[in-house]
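Read through the structure below, which is laid out as structure tokens, and then see the notes.
The complex appears here without one of its protein chains, the remainder shown in place.
Chain naming follows the written order as A, B, C, D and E, and within any one chain the residues start at number 1.
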Amino acid sequence: MPTFAGGIHPPDKKELSQSKPITYVKAPKRVVIPLRQHLGAPAKATVAVGDDVKAGAVLGTAEGFVSAPVHSSVSGKVIATGEFPMALGRPIESVVIENDGKDEWVPLQDDPSYMELPPEVIREKIKAAGIVGMGGATFPTAVKLSPPKEKKVDVVILNGAECEPYLTADHRLMIEKPKEVIEGLRIIMRALGVNKGFVGIEDNKPDAIEAMQNAARPWPEIRVCALQVKYPQGAEKMLIKAVSGREVPPRALPMDVGAVVQNIGTTYAIYEAVRFGKPLVERVVTVSGEAIKEPKNLLVKIGTLVTDLIEECGGLLNGAAKVISGGPMMGFAISSLDVPVTKGTSGILALPGSGLFHADTFGPCIRCSRCVDVCPMALNPGLLSVFAEKGHFEDAKAHNLFDCFECGSCAFVCPSKRPIVQLVRFAKSMVKP
Amino acid sequence: MFLHDALPVLKFTLAFLGGLGVFFGIGLAVAAQKFAVQTDPKVEQVRNALPGANCGACGFAGCQSYAEAVVASTGVAPNLCAPGKAAVAEQVALITGKKAEAKEPEFARIMCQGGKSSAVKKFVYEGVKDCRAAILAGGGDKACRYGCLGYGTCAKVCPFGAITMTDEDLPFVDITKCTGCRKCEAACPVKVIEVLPASKEVLVACHSKDKGIDTRKNCKVGCIGCGMCVKVCPFEAPSMASNLSRIDINKCKSCGLCVGKCPTGAIKDYIPQRPKAFVKDNCIGCNICQKVCPVDAAGGELKKKHSIDQAKCIGCGICTAKCPVQAIDGTFNAPEIFQAAQAKKELKASA
Amino acid sequence: MSEKERQFIVSVSPHIRSDVTVARIMWSVSISLLPALGMGLYFFGPRALAVVATCVVSCLVFEAGMQKWMGKPVTISDGSAFLTGLLLGMNLPASLWSFNPFLIHLPILGSFFAIVITKVLFGGLGYNIFNPALIGRAFLLISWPRAMTTWLKPTAGLLGMDAQTTATPLGILKEDGVGKLMEVFGTRTNLYTQLFLGHRAGSIGEVSVIALLAGGLFLLYKRYITWHIPITFLATVAILTWIFGGKDPQTGRMVLFAGDPLMHLLSGGLMLGAFFMATDYVTGPSLRAAQVLFGMGCGILTSIIRLVGGFPEGVMFAILLMNCFAPLLDRVIKTSPFGTVKTAAAVPGGPKA
Amino acid sequence: MSAAQKISYFGLIRNGIFGENPVFRVALSLCPAVAVTNTLKSGLLMGVAVFFVQVMANISISIVRKLIHARIRLPAYILIIGTWVTVANLLLAAYEWPIYKEIGLYVELIVAFAIILSRAELFASKNEVVPSLFDGLGMGLGFMFALGAISFVRELLGNGALMGYHVVNTHPVLLFALPMGGFFAVGLLMGFFNWIDIRFFGGHGASGAGH
Amino acid sequence: MLKLFELIVAASLVNNFVFTRYLGLCIFMGVTKKMETALGMSMTFTAVMVISAAINWVAYNFVMEPYHLEFLKILVFVAIIAGFVQSADTIMRKVSPGLYYKLGIYLALIITNCIILAVPLTIAESHYNFIQSLVFGLGSGLGFALALIIMASIREKLELADVPRPFQGLPIAFILTGLIALAFVGFSGLITL
Partner (left out) sequence: MNFKEIIKITLNLVMVFLFAGVILALVYAKAEPQITLNKKVEKENALKALIPAAANITSMGTYQPLEDKTAHYYKAVDAKGNVLGYIAGSYSKGYSSILHMLVAVGTDMRVKAIKILDEGETPGLGDDIHKKYFDDRFKGKSLDQLVVVKDVDPTKIQAITGATISSKACTKGVRAGVKFIMKQYGVGGQTTGAMGNAAAACPPAAGSGSNQPLKGVK
């Protein structure tokens, strides 16, 4: 079965939520919508305190090429603007809207002949909808779909690997909306002028593979392939390697080897945007973990606070010690539940204190090479961590520090329990690439 | 007899060695002349200051290489010569300009007093004990994002061992060791360290630009921007900007008035023991000092020699400045004021 | 604490970790050495036990004492000092525990050299350049060569207090040639069997090949070690001793392709060295390609020392010498990061599932 | 000689023994410190040889310092040092034959000792004869002290003896009697002195070239 | 031929100047702090060693022995090496500055390295013929180069280690050299010359 070299097999814990259908969460009373939910320049606010907005209304416009607009997810009144805490810790310029409960939308237009649209129009629609990579990287999708002329893209790969433990959002989406996802893929292929599409799905989701295969049956140019279960199968470069056999060189983009990878959630959002003109104002979020009373997959309005999500799932169990936004391997721990769900939030996990790994003490590197074996980028993470620890940042850079994409496989296997990812990030913050 | 024995040996020896001498002498001289290379005069100077033993202890390939390196690169320390020790290091430093001219010493000042017991933490941090790494996890665990993180990066990078961490998890700067090299300032990720002239000893030890109410919530000793210091300062040194008081070190006279007035204790006084004012015999008992004293330390009956309550006095020097006969001494500005008065007198006399 | 005031833990990803720890690795290696130790004790009696126990205890004491003195956290529970003591003890002859009051302190001094000089002074676990147990043994061998080359005859008795001494098979081979070896062991089959079971003179832990193999395979199975070092090490020794190990019994000159690789594989400390000492993480290179070279280097040096060098056994020196070269190997051999090696571009047909 | 001068001469000597000890502090001339310090006697004799060469070289270089052309300073100094080394070599061979047989090669190699050349350049070529003499005395004594300390430790540990007399009746640690034991002895002694420096005198503990 | 090969192995490994004859330590400790210097020094040193063995062999066998001036060997060897090195330094600097900055700068270090003198002295004492002298010089140079490179690579690694403060720098380098010397005992008895 195809895969990449390296990688690990963490306990996947997907049984907690994989059989829970996506449920729609009632819009909360109040949403906090950050103006920067994507890589690149923050959106520029177009509303002021006191303005009435409808769901889907633009709150901020994209500033520059690598940027994305932000839309209101509810209808109501803007009650505050300013810096509000975000999951990453640092406060971010946001718009707070009080929900009037009417759920009034800006007019949306169904366009059944969306497959006939020219690529530029598709891109324009995607851009206007504020769609970004919803796997967590939050790179503006319209940019990804506008490769420069000299880069010939010939294959689109849908990322159904969802290799992070606990997370089942994409999994559910593939089971429940396979047709729409495949349509989304076809839109992307059309936008890029590509006639080869793959859907890579890890082998531990046979139901999703089946559903997607059924949905893709009419389209011979689309192939659904099962991949070996291995973390980080869902990382762009790893997925491309597994599916197409191509290796993306260091610091190059997938389009340099002619490939574009899209997340399942993003693809679904693209379908909705191109077909209905619907902006990205909601997404599927897995709320899971041993410290959540009732793990669920929720369809959530962007800007909903994490507290509301957790309440929807029955609240935290006693002993919850760590709450993570995203997966346990690459997500970040949050210190406050009063932070909003953003376009990149794929999951909210609550882990209990008992059995939790504590990263406060760690030993010296004993050079066991486990990290070297599992590093999907074929680096020497242990050495990088020692360089960072001792302040030899330039040496770390010379050992390809910046090729690391912080998947955490090394730290997972490290017997000395070294916080390798943190040290790598530390070193990256100390030297210029 | 002995000489007779030695003679044949001597003969051969001298002939052989003399020949060698001629050969090498001419060889070296010609080589030196034919292949002369222009060099930087500084390199030559350094080279002459070095021992010339080419021992390699500096890690460079001999004295010439080290001289070239130390002149060419600012990163090469002037004290690498082991046989030369301190004396040579000094010379090399002077030649290469790696030792700055004498000027007022500067010390690192920590602009945060929010230690373990006074500042609120927003979460439990687990990971690398280094501020620069800790800030990568949720922006640091202090609720106040302007506060010292307390993981001792400054202490780690200090080349002189001048910074230690207190029980409060705050850095303490030992000014006898601090050289003002700014390594800590550069390393601190929240920029809570400022390197300031040694004489500036009254500083607002807080960087919080949060609203007063938020600052108070996060920290007991933060600047809440109340403006009290601005009001009380006789020299207009503090000013307010974005909820934070900032003392202009060019105006500040270190009188220490604001220190006592600050409601949260955010202003830190680095003077270990403040001078206390005392009244000299030429007091005329005018009572002006009583009126101007901000802490009610001065007083006494009119027309009689006043006294100053040493327990209350903060040595701010306002009374010294206001006293018409320069009868109050002991404050920080006393010598200055006396000198000015003297000059005035002389000017008057000469006129 | 109410729900609102609860403080969560924040750390950088990943938030889950595997359950393999340094302590678990160290203790597993220790356990995998037990069969070989048991065989050693069976053949050499209580003196062997005394030697090993002294080494283990003194290693633990030195490690804990030094850490305490230097104000560092005491980490003897991670098992690394225990393992060092165990390996050192198993690398010593049982005769080291004798009634000679001047020699009783040897295991203790060896442990001192292993732990303090080789490890603590270099910064403790993870930073030592040389395998501590082997340095401890080399130090003892140089300082007390006679005591360190006095081998007890295996007796399989439990009261081997005044057992006879004899030479090791490799010692006999070096000094008197194959003929004498055959004389002592009878037939070749008998020789192999005895070597395989461990009925021979030698260091406490090195004699029983079958027990060492069991331990080594356990480690391989648990993936605490990989094949790269031990297999290349053994293979190199086998090939080189086969090619160059033969001697004409009359003239004493070398005959190519006439050696006895099996005898060389089974004798001496080769198995112990290949599976338990050369595979030491800290003192070997960290990349797999470098490890293959490391194993080959160990094999070449072992063969050279055994066949033409001064010592009958070369495993210890070979590993120590390769320890010197490990940083160089690490420096020269680098990983080629993902994507730097050009792969056959574009397989539009997709993967063959 | 005035009182003030006496103090400074004493200072020069003290500097050589403690402040700038050629082995432990400046970390030069390490080969003999390792190679010929297995017994106290040979260590001290080596020390005497270096002492002699250092003093004589300092004196003679100080005398001729103004006559030597700058271009050939280095070769000329080496020649002068080489001369005195040969003298020491011949004298030792003539009058201390048994020990000379052991340390002979290292006596010949004194000529390449960086410490002697560096003192010649640093001090003798810039100072009058008498201070140069005292500087040489100090350096020579410092070298003797260092070699004495190392060989004391090594003979005691390696042979259980001092000056050839057995003092400890046990199986000694042969390693320390072997030349390679010198590495350990020097390393451990250097570390020990650094530790004392840090622990009791608040020093930085950096020895010589090892910054 | 075999004899010469044995001579090289003996001079570089079995009787390695640094690890078994304890010479050249000052330079050894100095230049192994950085791999770059260690490499440059190795190459320069090996070259000078061979040349110096040749020149000194000629001087010794054609001048000093016939006239019974052996007692001058220290002076003459050191003068020849110093003169040769100094002129090589001067000429190289002018003729090929590129090469000079790669290798030539290490010439200065050579004069205070006792190995450079120990080699001709050993050659004189062992009565090697001309070819043997060259081979011995080459072997010694290679042995020193090997020692430098090993040591530099290990010290680079030690940079990252938490060596206790009193032992940082030279003390640990000495102990390290001792440990390497302990490992090099393994080569003893390999070749008896």
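What we mean here is this: a contact is a pair of C-beta atoms (placed from the backbone, for glycine too) under 8 Å apart; a residue touches a chain by one contact, two chains touch by 3 or more.
Keep in mind the model is a prediction, meaning the values are calculated, not measured.
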item: Visible contact partners (per top-of-document touch definition) of the missing chain; value: B, C, D, E
item: Omitted-chain contact residue, chosen from D:Pro32, D:Pro75 or D:Gly187; value: D:Pro75
item: Among C:Ser32, C:Ser98 or C:Ser143, residue touching the chain not depicted; value: C:Ser143
item: Interface with the unshown chain - residue positions in chain C; value: 142-146, 149-150, 174-175, 310
item: Residue ranges of chain D at the interface with the undisplayed chain; value: 64, 67-69, 71-72, 75-76, 79-80, 82-83, 86-87, 90-91, 93-95, 97, 174, 177-178
item: Absent chain, residues of chain B that touch it; value: 2, 5-6, 9-10, 13-14, 16-18, 20-22, 24-26, 28-30, 32-33, 36
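One rule holds for everything that comes next: only the chains that are shown with their structure count from here on.
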item: Any chain that touches chain B and chain A; value: C, E
item: Maximum centroid distance from chain C, chain identifier (CA atoms); value: B
item: Contact pairs, highest-scoring chain pair; value: A-C
item: Centre-of-Cα separation between chain C and chain A, whole angstrom; value: 48
item: Separation of chain B from chain C, taking each centre as the mean of its C-alpha atoms, in whole Å; value: 55
item: Residues of chain D touching at least two other chains; value: 27-28, 74-75, 114, 117, 180, 184, 191, 208-209, 211
item: For chain C, residues that touch 2 or more chains besides their own; value: 7-12, 117, 121, 123-124, 127, 139, 142
item: Touching pairs among all chains present in the structure; value: A-B, A-C, A-E, B-C, B-D, B-E, C-D, C-E, D-E
item: Chain A residues touching chain E - in the complex, by the definition given at the top; value: 364, 386-387, 390, 392
item: Touch list for chain B against partner chain E, complex; value: 9, 12-13, 16-17, 20, 23-24, 27-28, 31-32, 34-37, 53-65
item: Chain B-touching residues of chain C, taken from the complex the two chains share; value: 7-12
